[in-house]
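Only one protein chain is missing; all other protein chains are in place.
Naming follows writing order (A and B), and every chain is counted from residue 1.
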Amino acid sequence: MDLLLVLVVVALIALLVSAPLRRRGALEEEESAERAELEAARDAKYREIRDAELDQRTGKLSDADWRAQDRALRAEAVDILRRLDELGPGED
Amino acid sequence: MLIAGKACLILVLATSLYGIAASLYGARTGRREWVASGRRAVYAVAATTALAFVILEAAFLRSDFSFTLVTTHSSTTTPAFYRATAVWSSQEGSLLLWLLLLSLWSSLILFLTRRRLREIAPYATAVLLGFAVFFAAVLVFLETPFQQASPAPAEGMGLNPLLRHPSMMIHPPMLYSGYTLFAVPFAFAVGALITRRLNADWIRGTRPFTLAAWFFLGVGIVLGARWSYSELGWGGYWAWDPVENASLMPWLTGTAFLHSVMIQERRGMLKIWNVSLVLATGVLAILGTFLVRSGILDSIHAFGASTLGVPFLALIVTMIVGSIVLVASRASDLRSEHKLDSLLSRESVFLLNNLVLVAMCFVIFWGTFFPLISEAITGEEASVGPPWFDQYTVPLALMLVLLSGIGPVIAWRRATASNLRRNLLKPALAGLVVLAVLAALGAASEPAALLMFGLGAFVLAAVSQELWRGVRARRAMSGDAAPRALVQLVRRNRRRYGGYLVHAGVSVLFIGIAASSSFQDEKEVLLKPGQTATVGAYEVTYVKPTADLKAAPNGRLEKIDFGARLRVTRDGEKVADMTTVKSYFPSLAPFLGPISRFFEGEATSEVGLQAGWRRDIWTAIAPDIGSLRPRIEEGDKVFSGANLSPEQRDAFLGQALTGLTRSYANDPPPATFRLIVSPMVTWIWIGALIAFLGGLIALWPPPRGARSRVTAGYAAKVGREVRIPA
Partner (left out) sequence: MDPSRKRKVRFVVALSVAVLLAGALVYTSFSASSEARTPSQLMTSSEKGKVYKLTGKVEPGYTRKGTTTYFRVRDRAGKGSVPVSYDGTLPDPFREGREVIVSVRRQGEGFVGEKGSLITKCPSKFTAEQNKT
């Protein structure tokens, strides 16, 4: 009884672990990974832009500093969006 | 099922080793399918460990005494809930739980980040599986939970009654979740260092899990303090015991890390600090796990001396040496992008915050390990007590609270005088007013507590000011009414406002600690029924004794309770009626008499606690068993002389014990009472709840940003999408 259970577990582990090695189609996985990375970077960048603005409005960032930071952050955001579009159309 | 359990652990060990090899191979050769296979090895480890855990749990639940572990930690008279949780009251079971939580959290996190951080993840996987290898090896070769008891006895020894409390049972899983979750940023930091990808990406990717670790570890610590206060017979919540300290240290460096990374994200500074802090936190988490079970330091908690000292020490040394080597060799990649412009700036405050938290951690570390240090240096083992710890942690805590008020409101880069005035004036005034009022009311007798009250008020005022200003800013942008603006503000800036709430909660917590430790009234008295003692402003009267026999669900006798009913009055008015009891559990040692075994086993206190908004009244009783000894011995003699069948024995035993309890109730000897009146203890728990609520808000994932593919001008798109309500 115990032995049977153990053999089943061994088989399941082997199946689970070897699945990626038996599969093809790695290329699309690459793309979706890059998309996920860029989307996360984009969301983070938006948060940074909002954060900076909130800091400026509550008096923690001087106007001059904020304008410079905002400009730089928006430029970085534009860059990320461009790279996202270059990946081609994806899921919506 | 013992064999199945052992086999599962061996499979865990083998799979972990495979996973390390696969991940590293995939990382070096760039072959993603091997990396994926390594990640799946983590899932397999989690599933197999879970299976082993289920096997062990099932054995406990059905009281299968062929498992040695069940025999030594459970019994048929243990209620089902405690049978289930007794699994981790043992060394072996707790190690299995640690491994389970490590593999479950690792699986979850690696699954969620499977498409991100692709260069770092394989190395992180390898590190996490490295921990799994260690714990699995310990479980397979040194401390197996699946030891066979032959012959299997008919009854177990039972769970230590001290552990029969719900929060004592949730405490280990919470703590271990905290420790194992801190292993994750540790692993990713190692990966980031190895691959030299040291920009803020790895921090961003792992932040939710670092925050979760901080959350769980914090909850575990507070639960432990609460249990100590409401269940143990000494009436305190923190004793600077080595094991308490062991859980606090990684939490402190983890807190420092969570703050310090904000500086790296905004200004690219403090990079060396950040990797060092997160690596230190991982090391301290393992050290914390190790201290409880090594027996190297005297502690109430210790699981006991064991064979685990050397392996754990080896692991810790490896982690420390590896971390130092990695950081030193990557120093050039960890250079700051900017320099500190002014000492009056947010960057500077955060740096100071790091220093204070690390200093506190160092103080606690030094005090905890002092017995070993002093032995190494002077040859004599010496130890320091709570007063030494307090001497250093109190000023540091005061600084911490001060910084938590200044940090959120001070400007970046350089704070001008007008800027400081605008942001700090009102909160500072609030703090000073509170200070002055309380001093006038007599609190100046405890300057440290008074200062903490003032600083706490300062922080709460600063947080309120921030909320107010944020709402005003939001209304300027969206035109919402104030309540809606507040909700939207917090929703869209969860990390910021969750963090502010944490600061508020921590301030309340410290106010509670300051009040309850500095203005406490305590007394130990011997009272006969009818007598009264005065504690602080209250009179406590011993009204009458209580004596009960308590049966377990299966009908056998579980314990004998001797206690007292008390009445508390203030200025003649009744405040509360309280009961406090001492429970006596029978020992199973065979050479004890049937009656006296009840008083040679474990005893626990049922504390009488009247909690309130302004103060807690805490009582515990130590009945004088000595006067009952003659009767007890007489009873034992009668039993040993007579020749009784088991049923007769049980019947007469019941009668004898009932007689004993009745005699205690009718003619009680004076009992010793410990009476404590502590102001504002409840606010410690409330403060903790507020802080953890703030943590949850900060943790909560915001809804995903828009993914529209409409190709408008990018700049305009950014403008639009930044505004989309999140």
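In this text, a residue touches a chain if its C-beta (ideal position, glycine included) is under 8 Å from a C-beta of that chain, and two chains touch if they have at least 3 such contacts.
Quick caveat: nothing in here was measured; it's all calculated off a predicted structure.
Contacts of the undisplayed chain with the visible chains, over the whole complex, involve B.
Of the listed positions B:L112, B:V325 or B:A589, the one in contact with the omitted chain in the full complex is B:A589.
Checked against the full complex, the one of B:A136, B:V508, B:A603 or B:I632 touching the unshown chain is B:A603. For the chain left out of this panel, the touching residue among B:A359, B:L420 or B:A448 is B:A359.
Only one of the listed residues, B:L108, B:V140 or B:M157, touches the absent chain: B:M157. Residue B:A382 is the one among B:L112, B:A382 or B:V487 that touches the chain missing from this view. Touching the omitted chain from subunit B are residues 72-73, 89-91, 157, 160, 162, 232-234, 298, 300-306, 339-340, 343, 355, 359, 362-363, 366-367, 370-371, 374, 378, 380-385, 387-388, 391-392, 524-526, 582, 587-589, 600-605, 620, 622, 624, 626, 672, 674.
We adopt the following convention: only the chains that are shown with their structure count from here on.
For the pair subunit A and subunit B, the distance between C-alpha centroids works out to 32 Å.
If you check the complex, the residues on subunit A that touch subunit B are 2-3, 5-6, 9-10, 12-13, 16-21, 23, 26, 29-30, 32-33, 35-37, 39-44, 46, 48-51, 54-55, 57-62, 65, 74, 77-78, 81-82, 85, 89-92. The residues of subunit B lying in touch with subunit A in their complex are 1-4, 7-8, 11, 15, 18-19, 22, 32-34, 36-37, 40-41, 43-44, 47-48, 51, 115-118, 201, 204-205, 265-266, 346, 409-413, 419, 422-423, 466, 469-470, 473, 476, 492-493, 496, 704-705, 707-709, 711, 714-715, 717-719, 721-722.
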